[in-house]
Every structure is written in structure tokens, then in C-alpha cells.
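A single protein chain has been removed from this complex, and every other one stays in its place.
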Amino acid sequence: MSEVVIETRDLSVHFGGVSAVDNVNFSLRERELRCLIGPNGAGKSTFFKSMTGQLRGAESSGRVLIRGEEVTSWPTYRIMRLGVGVKTQVPSVMNGLTIEENLWLSAIRTDAAAADAVVEEIVTEMALQPIARRQVSELAHGQRQLVEIGMVLANRPSLVLLDEPAAGVTGNEMERLVSIIRKINRNAAMIVVDHDMHFVRMLEAQITVFNQGSILVEGTADHVLNDPRVREVYLGTRAR
Amino acid sequence: MDYLAVVLLEILYMIAFLALISAGLAVVFGMMRVINLAHGEFVMLGGYATIASSKAGINIYVAMLLIAPIVVGAVGLLVERLIVRFLYGRMIDTMLATWGLSLLLIGLVTLIFGNTAVSVPAPIPGYQIGRYQMGGYNLFIVAVAILLYVGMWVVLRYTRAGLIARGAMLGADTVSALGHNPRIIYMLTFTFGAALSGLAGGVLAPLTGLLPSVGGAYIAKAFITVITGGAGIVAGTLSTAGLFGTVNQLVSFASTPVVGEIAMLLLAIVLLRLMPQGVTGRFFRNST
Partner (left out) sequence: MTGSGFGVGRIRWNWFVAFALVLLLLPLLSEVNTPTLLAIWALFALSLGLMWGYAGILSFGHAAYFGLGAYTYAIASFNIGESTAPLLLAILIPMIFAAIIGAMMFYGRVSDVYVGVITLVVTLILNRFMNATAGDAYRIGNARLGGFNGIPAFPILNVPGDPNEQIYGTPYYYVVIACLLGSYLLARVILSSAFGRALIGIRENELRMELLGYNVQGLKTAIFAICGGLAGLSGALFANWAEIVTPSVFSLGQSAEVIIWVIVGGVGTLVGPMIGAVLLGTLKIVLGMQTSIDNSLILGAILILVVLLIPRGFAPAFVAWRRRLAQLQAYRRHARGTTRRRLHVKEAEQ
């Protein structure tokens, strides 16, 4: 049966006196796709970062486990080596290097010998051939997002966390993004954090709604969006 | 008992000394996040301005409290217009350019005044505590430091200029929101910081023979005092000046002045490593 890939137990994070994440119990199974939504300041980003060891200067309690292994106090790179891929809110890519060079740095982590082949594969998959040798700094925002996703994939992760992948993506590119995500999901469990309700609906996945640091409700898109509490929290925001 | 009084006075003097030489750097760093590595040379220039005008017949107090700040303030204005204003936001580049400036100033002063020490006598005589001969002038330095910091605190807290200054610490947007041109505010701030450095240099001039290279000694201590203090101009600088001054003097009394200085530098490294936001980043948040 599907085992749990990542889970948090009573995870709490405080900054100064503010409780950003409040006793969250979350779990994700193998090859599950989950969307995390919630209004600004709900604690999604903090929660996201606490799962990947990126929180410094915060007092946290509770546990984070990846496949049963306790990673709560692990440094980020060590957690990543368990097969985790992360795409950040603002695309973090190497601007001064070419797309191929970016992908290569990722591919070489898991399999040094096959790195060049993996790079070529990803370039083809993401339809980046015409610009593969261009410097990333010259690319448009949407293209940079694709490069970042490519980098995440080149590592062959089994757990992928995407923070606002749909930001600045429109029309055709969004459809391409959704199909890329579905493709990744065939091999990896995924958590997608986003604000764009249209995009979230297109993904047709289970949704977890955050509010004020804790989980408000979880379920399918229809179930969640018809929940009166969710409507209240999103007052004024209408799903497109 | 006498010895205790001497030790305490020496500690007080050291704290005042650090606070004084750090004031200009603290203002510029606290408000604009600019690290001016030529700060030591500004202090040195203040010293030279004082000595030159004193030798020209001007009253020593006027020379150190008026002439020195004005002269160095003018230099600061020039530097801001010609160099610093192009580098806002680029911290490393600012450090490099001001390091170049410090070399330039040392070269210029050596050219004009030569490499032999110049000095001027201290205007206040010494006094006795029991068996110990104390420098009276040191008390004057402590008094100036206290007045300066009280003055800065009052201005920052209770005047409109202070409000703008505190706004500047939050960023250019806040300054604009208050209805002022950030560029002009930054220019004035840098000039004011330079003037404070000049003041420190002037006040300290009677203590030792002045050489073009004295800036080096000042910059190191001012630097670590300000950076470990964090963004709070008054609270930050005073707390670290207090800490370093005490450690420096206590260790110096226990062994030698060099060991005292090294102890201070080591402490600085420890603090920088443990509190990257400085003391005011960790403890006295929201203080001035």
C-alpha cells in the first residue's frame, strides 16, 4: 500500500512571539499530489521551509519525518539528498550560467556518469532545445521557472515541493505546466503551494487549506471550496 | 580603594573613547548601511585640522569642537557626492571604494604634512588619586562622549530631523513617504557622520603625536564596535563600546595592553559569529 513519504507531527514554529505554524499534523503518501492553499500570512511558506530545513533563527518544536527518518534538525542539503526537489517562490537558478550548465549541476549529483545524457533528456522533455545554450539571465520569467523545474527533475527526486509554480505563468504555458506536473507526479510525491485557484483546480488534486498557522480543512477541490469556513477566510477572493 | 577608582576611571575612559571614535561610523552604518573604511582617516583629518588651526593661533577648544567637524564634514560631503552616492546598496563595492579612499587620504596627508608626528598639548592638567597620576583631559573626553550620545538620543527621539533619520534606517521608501528626498537625506547623513568623525579626531588630537597612519588604529576598533552593535545607533554602539571597553581594560590590567587589544578583537569575532545582526539585532530590537 502507499506508504507515507513525508509527515509532520505537532510541528510548531515561532518567530519572536508570533506563532507562524501551530501544531500541524500533515502527511503525504507515495505519488500523492497535494495542493497547499491559504490566504497570505497563513503560514504556508513557513511550513514549506520547515520541511526542508531552511528555517534558521526560529524556535520550532515537533517533528518532520521523511519515510520514517527524522529530519527535523538536519541541514538542508542532507534532507535534499534523500531524494527531495524544491522549487522556490522566486526562481533560484544560476543566472550567469547557461541552461545546460544549470541542469548539469543538478544531474551530476545523482549520477555523475550519466549527467550529460540526463541534461539532454530534460532539455528535450521541457522543450528547451532552442535556448539550451543561452544564459539564464537573458530568459523571460516563465522560461526561468521551467529551467528551475528542469533542475529539480534532473536530480530524479521522489518528493517534489513546488512553491508558487504558476506565478507569472499564463495561457499555454500554464497548460504545459500542468502536464509537466502530472508527468512528475507519475514518479514522485508532490506538494504544490499556490494562490492561483484556476491552476489548483486544473491539477485535480487533494487540497490542504492553511489558515493562521494551522490546517483548516482538507479534501477535494469541490469539498474544500464549498466549505463555509474556507469561504469566510477567502472573503473577497473568488475562484476563477 | 584608590586602585579600584583608577581601574573604573580607565574603563570609563576606554568606553568613552570607543563610543567617540565609533559615533560617525555608527550614524552612517546605522542609517544607510554604508561601511566607510575611510572612517579612520576622517578621524585623522579631524586631528590634523585641529592641530593645524591650533598652531595657527586659534583657541584649542574652538579648533577641536568647531573647526575639525566643519572641515571633515566638508570632506565628507565631497566624498559622498563624488564616490559614495554611486554605490548605495552595493556593500562590498562601498567597502572597496572607501578602502581606496583611505589609502588616498593617507597619501594626501603624507604629501602635505609629511611623515613626522605633530602634536598639541592637552589643555587640561592632570590630577591625583592617591598615589596615581591621572590625565585630566581624559575626563573631558568622557564628558564630550556623554554629551554627544545624549544629544544624539534626544535628537533621534524627539525631533523631526530624528524622525526622518529613524525613517531612513528603515529604507529610502520611508524617507519618501515622510516627504523628503532620500538622496538629499543620505547626503546630509554622510556629511554629518563625517563631521562626527572629525569631532572625535579633534578631541583626541592632544593625546598623542599624530601621524597620517593613525587612522588604521581607529578604524579597526570603531569598525568592530559598530558592526557588532548592529543597527541601533545609540543603544548598539554604547552597549558594544561598554563591553569592549571593559574587556580591553580589564585584560590590559591583568597582563599587557596588547593582550587586552587582542582579547577585544577575539571577542568581536565571537560576537560576530554568534549574533550576525549585532547586539541590537538580538537584544534591543526597536531601540534607537
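Points to keep in mind about this one:
The first chain written gets the first letter, and so on, giving A and B; residue counts start at 1 in each chain.
Definition applied: contacts are C-beta pairs under 8 Å (C-beta built on N, C-alpha and C of every residue); 3 or more make two chains touch, one makes a residue touch a chain.
Given the structure is predicted, the values throughout are model-derived calculations rather than measurements.
Contacts of the undrawn chain with the visible chains, over the full complex, involve A, B. If you put the hidden chain back, the residue from B:I35, B:I67 or B:V120 that touches it is B:I35. Touching the missing chain, out of A:T8, A:N155 or A:N211, is residue A:N155.
Of the options B:P123, B:G162, B:G216 or B:G242, the residue whose C-beta touches the omitted chain is B:G216. Screening A:T76, A:S158, A:N185 or A:Q206 for touch with the missing chain picks out A:T76. Across B:L65, B:L178 or B:L265, the residue that sits in touch with the chain not pictured is B:L265.
Contact between subunit A and the absent chain runs through residues 52, 56, 75-77, 80-81, 85-86, 88, 92-98, 100-101, 104-106, 108-109, 112, 115-116, 119, 151, 155.
Subunit B residues in contact with the hidden partner, per the touch definition given at the top, are 35, 83, 86-87, 90-93, 95-97, 99-108, 110-111, 216, 220, 223-224, 227, 256, 258, 261-262, 265-266, 268-269, 272-273, 276.
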